[in-house]
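With one protein chain withheld, the remaining protein chains of the complex are depicted in position.
Presenting chain A:
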Amino acid sequence: MTVAMTIEQVAVRFGGLVAISDMSFTVGEGEILSLIGPNGAGKTTAFNVMTGFLEPSAGRVTYQGTALNGLKPHQIADLGLIRTFQRTSVFPNDTVYDNLLIGLHRQGRVGLVDAILGLPRARASERKLRQRASELMEWVGLERRAHDAAGSLSYGEQRLVGVALALAAEPSMLLLDEPVSGMNASETHRFVELIRGIRGRGITILLVEHDMPMVMTVSDRIVVLNYGRIIAEGTPEVIRNDPAVIEAYLGHGAARA
């Protein structure tokens, strides 16, 4: 498998606090890789490093041959590396449809003069964006909500808007930060189908998630973090039976039992 992303000896320290001590792993092209670990293990920190929201204290992240160090989040987004956020993250006062149009920013770049004068090039681009926004809305199943303010949607629906927004940015790799937390079983089930569908379009997926059954079903490979370092890496079967992982999650006694 070709490697999409390489994380090499990344460390993140906030003053004296070590969030990530030494993290190295790779993500293969078209793979669904999950990053799991107890609360405070450094998962979201790792996410922030990979998407440019945080500069690592040491180490480097490379995506499709480009080093990400020093790049701003919007520049990393331009490489096709798009993330979602842990808490609800939509543009609350805009309609779902307009949310997606904002998400399509990378596809809609036209010259300022074209846009202001409404030249054919700008109009054609707008038509294309509107069509694409409708397709995306249909794909995540939110057509009914198209003209409601995103902030008025239920929690689960806002999550879907968040994913649709990320997809609108045309990722080649999508990073999902706890996408199903707060969703009920049927919503989670639908979401797993959605993730598989996304991968079916050739998009690499990195998932941070607490819902273990979900992670075990959907992942090709799992990386387990604890106290800022990787304690295990492998397929769901390997991880499920790894003593170090069981200990990290359930404590020392459980590992022996």
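Heads up, the rule we're going with is that a residue touches a chain if its C-beta (ideal position, glycine included) is under 8 Å from a C-beta of that chain, and two chains touch if they have at least 3 such contacts; residues count from 1.
One rule holds in what follows: contacts and distances are computed from a predicted model.
In the listed set "enoyl-CoA hydratase", "ATPase", "Polynucleotide kinase-phosphatase" or "Branched-chain amino acid ABC transporter permease", the entry agreeing with the UniProt name of the missing subunit chain is "Branched-chain amino acid ABC transporter permease".
Of the candidate positions A:Gly151, A:Gly182 or A:Pro236, contact with the hidden chain is made by A:Gly151. Residue A:Val90 is the one among A:Val90, A:Leu142, A:Val218 or A:Ala232 that touches the chain not shown.
Per the touch definition above, the residue from A:Ile7, A:Val96, A:Leu142 or A:Leu165 contacting the chain not shown is A:Leu165. The missing chain, though absent from the display, is touched by one residue of A:Val3, A:Ala115, A:Met216 or A:Ile231; that residue is A:Ala115. Although one chain is not drawn, its touching partners on chain A can still be listed: residues 44, 48, 51, 53-54, 72-74, 77-78, 82-94, 98, 101-106, 108-110, 112, 115-118, 122, 125-126, 129, 149, 151-152, 158, 165-166, 168-169.
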